[in-house]
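My questions all concern the structure below.
With one protein chain held back, the other chains of the complex are shown just where they sit.
By letter and in written order, the chains are A and B; residue numbering begins at 1 in each of them.
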Amino acid sequence: MKSKVIILGLIFCYVLVVVPFSSYLKNRPVMLKLGYVPAGKVLRAIVGDQRYLTAEIYIVRVLFYFGELFGINRERVAVTPEYFNMYRTLENAVLLDPYNTDAYYFSQAAFTWELGRVREVNSMLKHGMKYRTWDYQLPFFVGFNSAFFLNDYQAAAEYMKRAAELSGNPLFTNLAARYFYEAGKTDFGIAFLETMAKSAHDRKLKRIYEVRIEALRAERFLAGAVDRFEKERGRMPESLRELVTSNLIEKIPLDPYGGRFYLDRSGKVRSTSKFAFRE
Amino acid sequence: MRLFLALTSVTLRGILRDRMLRAILGTVLLLILLVPVFSMFSMRQVQELAITITLSAISFFLLVMSLLLGSSSVWRDIERRYTSSILTLPVSRRAYILGKFSGIAIFIVCCGLFLFLVSVPVIMFAASSYPSDVPVHWLNIALAIGADILKYLLVAALALLFSTISTSFFLPFFATIAVYLAGSASQEVFEYVSGQFGTELQPASVAVIKGVYYILPNFSAFNLKVPAIYGLSHSPGGLALTTLYGVIYVVILLVLAIKIFSRRQLP
Partner (left out) sequence: MKSESIHSIEISSLSKTYKGRKGKAVEALSELSLTIQNGEICGFLGPNGAGKSTTIKILMGLITATSGTATLCGLPVTDPGARKRVGYLPENPSLFDYLTAREYLALCGRAFAMDGESILRESQRVLELLDLREAADRPVRGYSKGMVQRLGLARTLLHDPDVFILDEPMSGLDPVGRALVKDILKDLKSRGKTVFFSTHITADVEVVCDRVAVIVGGRLRSVDVVDELLESGIEGYDIQVKNCAPALYAGLTSSPKASDITEIYVPRDRFNEFLAHLGKNGGDIHLIEPKRKDLEAFFLDILGKG
């Protein structure tokens, strides 16, 4: 009887504490959640045989964190994602296990546009190519990044050729060549993303691509309207609103990253979000 | 009270006279003393790395100790029939369990404090050779070790609980490791399931995951290493909640252990 009272009392106390406790944990700063990862080389010496497991744990941690971030953003809660910490974590993960594809795919999907760390992502991908010699996706990514972000068409052609050889599919060489000469950067990007979205199995990755495609389509739509405006009127529009008032388009599309589209001085369509989730 | 102290000191003596534990302590001490050497691996953040390795070594040592001591406690006394020579004195089973736990707890706390004192000059040395732009936050380092101590008291209580049920080393040892791993990951899983991903799952499985989350001990809350390494600030309310949570959880585990042990038939 007495011990039952004690146990019930303790459970009551536990419930009283655990509710505010878990909400405190949920709202902790993100860096605290993602944690600090020691430098890959040191870590590799310490974890020894378990480095593959450790790498996987780090990658899963980043994926979990990112998945949760998407949830938050859907509810329009402003959070600055800890992109750099995510990137560093993955960078260390591939040092531990250079074969883990998730790290490469995720880095390519998340860190090129958002973080602008194209050179770092490329060097990570090249590191992976040394190990995953059969994987056509890695040279494909590097080729795309070289062309799209770095304007290094020679390197891009080289890597696309390698991707084509590995996959036995000439599509990749065509992709680079055709879009670059016939269309423009935006169309090239959309084509790349559509290929990626089609082959992505993970819902989070698919979602990253889909949001990006939506943004690029909106950008292409607006850029097309600006072109038509220029042809009809012989001058650049003052602002994007002018496209609507002159009945060229019905309305300015929404930026899926939560930003607002605007026209910069050179007449390019841009967004305040810079196409990344930001505060 | 004198009896309780006597039981505690018997447990402590048993721990201190164990040669294997001394060997592990020696290894960890050596590791911490070698931290300045390890820290050279890092070009840019020697101080941060020194703090990381020191905290990790202390944390790992306390984990091993709490696991070994907790899971080799009660069942072993039963197997060796020490219980028949001590519980036939006017000693209640409650006093026995509490004495056992407090002996282990005092050892863990003392080891944590001792290793903290050893790590102070080591970190100072590493930090002085390559000064960082972040000053060393001693309070945060102490808090991180304190939280670790509390976490491993929780682990020890858990292992003790399992060892009151068990007749061998395996159940308490592996069950505690399993709960430790699950409890370290539960926060991430919980947040993941609470987010968008949760809407894609069956509501029933989400409810089960959330239920398990509230029951499992939440070990990730006691990880204060990042603020210690980068000198981020703490929220006092959060620290208080974490402490309260840890203490209540330990008490619940001990009450359960006493309850189970009181019913156990002894040889």
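Quick note on the criterion: contacts are C-beta pairs under 8 Å (C-beta built on N, C-alpha and C of every residue); 3 or more make two chains touch, one makes a residue touch a chain.
Computed from a predicted model, the values in this text were never measured in an experiment.
**Student:** Taking the whole complex into account, name the chains on display that the unshown chain touches.
**Tutor:** Touch partners of the hidden chain, whole complex considered, are B.
**Student:** Which residue among B:T27, B:S84 or B:S129 touches the omitted chain?
**Tutor:** Residue touching the chain left out of view: B:S84.
**Student:** For subunit B, which residues touch the unseen chain?
**Tutor:** 2-3, 5-7, 10, 13-14, 17-18, 80-92, 263, 265-267
We take it that only the chains that are shown with their structure count from here on.
**Student:** Taking each chain's centre as the mean of its CA atoms, how far is subunit A from subunit B in angstrom?
**Tutor:** Here subunit A and subunit B have centroids separated by 37 Å.
**Student:** For a test of understanding, state which residues of subunit B touch subunit A in their complex under the given definition.
**Tutor:** On the subunit B side, the touching residues are 38, 41-42, 48-49, 52-53, 56, 187-192, 194-198, 200, 213-214, 218, 220-221, 223, 225-227, 229-230, 232, 235, 237-238, 241-242, 244-245, 248-249, 251-252, 255-256, 259.
**Student:** Residue numbers of subunit A touching subunit B in their complex, please.
**Tutor:** Residue list for subunit A touching subunit B: 3, 6-7, 10-11, 13-14, 17-18, 20-22, 24-26, 28-29, 31-33, 35-36, 38-39, 41-42, 45-46, 61, 64-65, 67-68, 70-72, 74, 203.
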